[in-house]
Structure formats: structure tokens, C-alpha cells
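The following block contains the structure, expressed as C-alpha cells.
Up next, chain A:
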Amino acid sequence: MTLTAILLVAAALIGIGLYGTLSQQSFVMLMMGLELMLNGVLLAAVGFWSLAAGGVPTGQLLAIVTMAVMAVEMSVGFALITAVYRNRQADMTESLGTMKH
Partner candidate 1 sequence: MALTGLLTIMGTIVAGALLLQWVAARTRRDRVVESQKIPFLGGSAPNTHAWQRFHVRYYSMTLLFIAFEMEMMFMYPWAVVYVAEGVKALAEMGMFLAILTVGILYGWREGIFRWQ
Partner candidate 2 sequence: MTPIVLTMTWVAFLLGMAWYIAVLDGLWAAAREGRQPRAPLANPLYRCATILRQQSNLTEAPDLLNWRLAPALYAGLAGTGVALVPFSSASVLADLEVGIVWWGAVEALTVVVVFLHGWSANSQLGLIGAYRYVAIGLPVMLISMFVLIAAALPAESLAVPKIIESQHELWNVIRQPLGLPLFLLLGLSLSFRGPFNYADSADLADGTASEISGAARLVWEFARLAMLVATAAMAATVFLGGYLGPVLPGPLWLLLKTAVVLVLLVALSHLFARISPSRMLTLIWIVLMPLAFIDLVWAGLVAL
């Protein structure tokens, strides 16, 4: 369990997350991709903190802030989706994009 191994896993998670974010048509699935990317970031942060930074408290803080970002993203994201859905009944990124009125 070296730092390299951890970062590789984190990179894999970020890669999969990126694929999901780019490929999914629906907002909610797109958010799953984002979450997965942040999951990778989280793992990398903790990995650095634990193995390279000698446990400086700021490292932990970074991880918590990442999680807070996730929470904010989810909360506001779903609120937005609800607002959009209510107004346009759309849950697809494309159908929103083609809408000009």
C-alpha cells in the first residue's frame, strides 16, 4: 500500500468519473460521475496526508472540505434539477440544450 498505489486507484476513480460525467445524458447520472471524481480526489487527499505529508491537520481539513463540496454540489444540484424539471419536465442535458425559448 504505497502512495503510488493509492494515487493510481484515485486516478482510476477520477477517470471513470470523468467518463460518466461526459457520457451520461441525464443530469442525475452526470452528478454521479462528478461524485465519483470527487471520491478519487478524496482518496488522493487522504493518501497524501497519510503517507507524504506526515499527518498535517490541514490534509484532513482538505478532505472534509472536499466532502462539503460534494454535499453542496448534491444539494444545489438536485434543487436545480427539481426546478428545471418542474418548469420544463426535462431531465436530459440534451433536451435542455436544444431549448431556445
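Criterion: contacts are C-beta pairs under 8 Å (C-beta built on N, C-alpha and C of every residue); 3 or more make two chains touch, one makes a residue touch a chain; residues count from 1.
Behind the choice of candidates: all candidates are chains of the complex that A comes from, given by their letters.
What you see is a predicted model, and the numbers here were worked out from it, not measured in a lab.
Peer 1: Among 1 or 2, which chain makes contact with chain A in the assembled complex?
Peer 2: Here chain A touches candidate 1.
Peer 1: Touching residues of chain A toward candidate 1 in the complex: what are they?
Peer 2: 64, 67-68, 71-72, 74-75, 78-79, 82
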